[in-house]
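Working notes, structure below.
The other protein chains are all here in position, but one chain of the complex has been omitted.
This part shows chain A:
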Amino acid sequence: MVLNKSLRPLWSQSKHVTDIIVASRRALATTTASAEATTEESVSAKEEQKFKLMAGVILSRPPIVTPEPTAFEKAYHHYQSELYKRLSWTFPHWFYFPKGSLAENEYKRVQPQLTEDDPNVLLNRKRDEKQEIVFPPRSVQRETEESARIYAKIVPQPRKTEADEKNDITKLDRKLDRTLYLIVKKEGEFSDWQFPAAPIRKGESLEVASERVLLENGGEDMNVFFVSETPALYYKKFYKEDETYNGAKIFYLKSRIFNGMFKPQRGSQITDYAWVTKEEIESFVSPRYWTIIAPALSLH
């Protein structure tokens, strides 16, 4: 796994993550969420240390293409750009093609010759319309592979990929204009869909632990970048039938994947994984988990 640390500012690199965790725990100890009120009361009698401390990763792929504009946006931009062309200056061909040169002759030859009798025509341009410039054809005699490649018409790649058509949620090249999040499903304790997480080992910082989570679950074939050492999300989970722990506190770090693939590892107990958008996550995860993670996810 390749970790890109160059973009991270110094003050986030050198921050002691343990301080954040302690501060967050103190803050959380004083506040009780209304949704958790009933469970919180039963738990409060027990000791605070009985919560398992865990590190998680919100691994996401940022949008690759711009969102498709709506019909109204398209019409608006079309109106503006047509008006802009209508009001723009006449193309200064005398600047680009020196007087008397072959290039100038060629340029003038291919332009539409407008009649001088038309009062709307001035200097070979209709005054109430945009100027249509016709480029002279290139001489094909000197055509090489290189020039053909350069002058070939640019055709954009389709917005919908093969993975979109097959609705393959394990592929990263789907929904190119949206942020995709990685959620996993495991055997045992984490049988629900959620972001990958694992307990923090003794003496391990939050960042090191979350890097280990990615490595243990997804393997080395990923190029990822941790945005910050500051947790982007905090989730408190309660265990009903567990003698040693009352629950788990999970701190999620935000990270971005640039390239590579998430490949479930053998020892990770992962049964399934998916790259999904914000709306799709709602149908996968539990309602309580959704209410907590939703504000941390991107709309686009």
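Annotations for the structure displayed:
Keep this in mind: a residue touches a chain if its C-beta (ideal position, glycine included) is under 8 Å from a C-beta of that chain, and two chains touch if they have at least 3 such contacts; residues count from 1.
By our rule, contacts and distances are computed from a predicted model.
Chosen from "Replication protein A C-terminal domain-containing protein", "Chromosome transmission fidelity protein 18 homolog", "Mitochondrial ribosomal protein of the large subunit" or "Cytoplasmic tRNA 2-thiolation protein 1", the protein name that UniProt gives for the omitted chain reads "Mitochondrial ribosomal protein of the large subunit". When the omitted chain is restored, the residue from A:71, A:87 or A:102 that touches it is A:87.
Among the residues A:125, A:159 or A:185, only A:125 touches the chain that is left out of the figure.
For chain A, the list of residues touching the undisplayed chain reads 6-16, 19-20, 23, 62-63, 66-67, 69, 73, 76-77, 80-84, 86-87, 89-90, 92, 94-96, 119-120, 122-123, 125, 127-128, 179, 227-228, 230, 232, 254, 256, 298, 300.
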